[in-house]
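Only a part of the assembly is drawn; its chains keep their places, and the rest are absent.
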Amino acid sequence: MSVRIRYFAALREATGRDEELLDLPSEATAATVRALLAERYPSLAKVLPRCAVALNRSYVSAGAALHDGDELAFIPPLGGG
Amino acid sequence: MAAILKITRDPLDAAAVRALVEAVSYPGAGGLVTFEGVVRDNARGKRVRYLEYDAYPEMAEQEMATIAAEVERRWGTDHLAMVHRIGRMEIGECSVVIVVACPHRAEAFEACRYAIDTLKATVPIFKKEVAEDGEEWVEG
C-alpha cells in the first residue's frame, strides 16, 4: 500500500522534504513507519521519539493501523501561540 | 456567523487585528475579548532575534474547528476568530489573534482563554527560536 508522509518543522529540516510517498507492506502501522524513518534519516533520531502521530489529519495512537492512500505525519512538540 | 479559523502567512498587523474584531462583533455583543500573542525579545533566558513558525495547515484548521465547536457548546457563541500566522516573525510582531464576542464579558473572557490554551495544546503549529547563539525548534 502507498502512504503519504508529511514533514513539518524539525522533521522537514532533517529530511529535506515536505512529503514523500512510502510503499509499505499491508500490515504496516504508524510504529512501523516511525522505525523505518529513524533508520532512513538518522538526523530524526532526536525528535522522532517525541512526536505524536496524526493519521489523515487527526491524532491517533502510536501503533495505529494504516491503509492505502492514508496521509501520515509525525507531530513534533507544539509551539503555537 | 461562521467562526474565522485560519493559518496565514500574512502579517497580523493593526489593520488585520481590527478587521477580525469588526468581523466578530454583532449588535447583541456586550463584551469583546481579544488575545494577541506577540513575539518577545527573550525566552528561556536567551535573547531572541526572531521566530520562525511552521504548521500542518490542513490539520491545524481542523483542530481549530474542534475548538470552535467546543466554544459554541460551552459558551453559546460562534462569534469567534482564531488566526495564527506562520513564517518568520520579528520581535513585537503578532503570531496569533483570538477574538470572542458574547453578550456578557465573563463568557467572552473564558471562551478566549479556553481557545488560546487549547490551541497551544492541540493545534499542530511549531516554533523555531532564532537566538544570538543558535536556533532551535522549541515546545510551548
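The chains carry the letters A and B, assigned in the order they are written, with residues numbered from 1 in each.
Definition applied: contacts are C-beta pairs under 8 Å (C-beta built on N, C-alpha and C of every residue); 3 or more make two chains touch, one makes a residue touch a chain.
Please read these numbers as outputs of a predicted model, since none were measured by experiment.
When all chains in the structure file are tallied, the complex works out to A x2, B x2.
FYI, only the chains that are shown with their structure count from here on.
With centres defined as mean CA coordinates, subunit B is found 26 Å away from subunit A.
Put simply, subunit B touches subunit A in their complex at residues 37, 53-56, 58-60, 62, 84, 95-96, 116, 119-128, 137-140. The part of subunit A that touches subunit B in the complex is made up of residues 6, 8-10, 12, 47, 54, 57-59, 73, 75-81.
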